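With one protein chain removed, the remaining protein chains of the complex are shown where they sit.
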Amino acid sequence: MYSSLILLPFFGVIVLNLPFRALMKKCAFWLCLSIVLFQICLILFPQICCFSDKLDALGSFFKFDFAVDSLSRVMLFCIGIVLFTALFVQRNNCEDEDKIFNFANVSLLILCGMNGVVMVKDIFSLYVFLEITAVSSFILIAFNKESVAFEGAFKYIILSAVATVLMLAAIALFLVISGDTGFSAISSALKVSQGRFFIGFAVGIFLCACFIKSGLVPFHGWVPDAYSSAPASVSVLLAGVVTKTVGIYTLIRIVNSIFGFGDPIKHLLLAVGAISIVVGALAALGQKDIKRMLAYSSISQVGYIVIGLGTGTALGLTGAIFHLFNHSIFKSLLFVNSAAVESETGTRDMDKLSGLAKKMPLTGITSILGSLSCAGIPPLAGFWSKLIIIIALWVSGFRGYAIIAVLASVLTLAYFLSWQRSVFFGILKEDLANVKEAGFGLVFPALILAVIIVGVGIFFPLFINSFALPIENILGG
Amino acid sequence: MSSEVINLFFYYGFFVVMLFIIGIYCVLATFNLIRALIGLEILIKAVTLLLIAVGYVTAHEALAQSLVITLIVIEAVVITISVGVVVGIHSYNKSLDVRKIRNLKG
Partner (left out) sequence: MYLDIIILVVLLLASLWTVMTRSILRSAIGLALTSVILSIVMFRLNSPLAAVFELSVCAGLISVLFVSTISITQPYTTEEILKRMKDMFARFRFLPLIIIVSAIGLAFVSIKPVINLPPPEAIKDARVMLWNVRGFDVMGQILILLTGVFGIVILFKEGLKK
């Protein structure tokens, strides 16, 4: 059933490039949107997929071999929602039919890539799909061919290529002891030959590659540049799912399935996570550009996910995955809002904006919900995931880290409040008097995302039963 | 396995590490964008050599070869895209010197 998630986008690309160009240009957006909607429905209601047996037969030709557990399903759902949002934002910002056609093609390919990353159980195939995702995101960053976008893309290319080289070197070293690239084979081989120097080295460089890909603090240089220079729809996609899939999901999956939670790995994850939280939050305080501030805030929130993973307990892992989900939702909501502000006023500089809440009520309200969720204010979704992470840290004895997490949460609230105060509240400036609410393509996805944030927050007790219990089973599996 | 094979692996490992140092130094020290890409290529060459050597030492040549073939295809695509980005940067700045095109602060 899950092979359709790779094959449908693949066939979508092929169908779009059949000879009927004029027709296909008209329906490219809708085809792409329906494939994304199919993915969301398949995750929510697995029983709808009745034609999937034939696709599975086709998948077996390519030796599809998937391991889909609850973590993968959470990620697949996030990918669907965020790509849906990004498509609407792109359609709103760009009228050119050719551009939408190209965007639909590349986003189908990036969908293939991310679905592959989420579902494989072979470390080399993981690398292959990481590269598909990375190459598509390079293209998307440089999509509008602006000068800064090329530079952001080049920075991302260099760091990402170094990360994949490190990853491949680690894979080669694992191959020495396991002779196979499956997760389970490597995991059992690692248990046999533990404590060898070069195996420790391989684990270290693999983790380092994951840190580069997810933009954690010693290696975060590319994140603000890539996010702020990309087109609006692409920043939604990058911040919402791409770096989360290629970096954080890979980290969680590899640590959980292959390396296991040894003491050195735990301490490394906790230290890197804590540094990212603090540095990201402090750097976000000093930013004037909305997108750069959101990018630094993203680094800080990724730190929370990593610190939750670092506890190595079922509770911490649940918190980390829940925060990963929440972060995808609220960060894409905030990037949609920044796109709305930018498209209506033409600037992202906070000093030039003020008092927009009266002119753009829906954008204002949804952005308040998004920032409060990010800062961890109760009843919203972000509060519960941060609470779980902090409780997990406290229970497993890392009390210093728990205190850091709580204090940094105050910093988060501080920079979001200053953002809200300078952009949405205050006196409306004269040159902004003609601003009106953003278009449908920017308001509709923002409303959907805001409803998810509030809904998950309020119905948290219902949600946690279907969410947390399966996660305990995947630990160490 | 015999210690001779292990020795062989460490010989190759030695040269792989040397290639890594050259590549990383090139990426870090150069100010020219194309030269940075050439440094990346040398890094990828080092990894290719490592994979092939591992395949030879563990008598898994078939697996190592199929991995390397995939790696080479991916490498070609990545280099093509990055060359496209470099040409794009050049069309704006008329220069490939990193010091002249630093608009982004990091």
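Structural remarks
When the chains are written out, they are named A and B in that same order, and each has its own residue count from 1.
We adopt the following convention: a residue touches a chain if its C-beta (ideal position, glycine included) is under 8 Å from a C-beta of that chain, and two chains touch if they have at least 3 such contacts.
Everything numeric here is computed off the predicted structure, so don't read it as measured data.
If you put the hidden chain back, the residue from A:Glu131, A:Glu151 or A:Glu344 that touches it is A:Glu131. Against the chain not shown here, subunit A presents residues 6, 10, 13, 61-65, 98, 102, 105-106, 109, 112-113, 116, 120, 122, 124-125, 128-129, 131-132, 135-136, 138-139, 142-143, 145, 176-180, 189, 192-193, 196-198. Listed here are the subunit B residues that touch the chain not shown: 1, 3, 5-7, 9-12, 14-15, 17-19, 21-23, 25-26, 29-30, 32, 34-35, 37-39, 41-42, 45, 48-49, 52-53, 55-70, 72-77, 79-81, 83-88, 90-91, 94-96.
Everything below uses one rule, namely that only the chains that are shown with their structure count from here on.
Inter-chain spacing, taken between the CA centroids of subunit A and subunit B, is 27 Å.
Across the interface of their complex, subunit B is touched by residues 124, 128, 131, 134-135, 138-139, 142, 145, 147-148, 150-155, 157-158, 161-162, 165, 168-169, 171-173, 175-176, 179-181, 221, 224-225, 228-229 of subunit A.
Partner subunit A is touched in their complex by these residues of subunit B: 9, 20, 24, 27, 33, 36, 40, 43-44, 46-47, 50-51, 54-55, 57-58, 60, 63-64, 67, 70-71, 74, 77-78, 81-82, 84-86, 88-89, 92-93, 101, 103-106.
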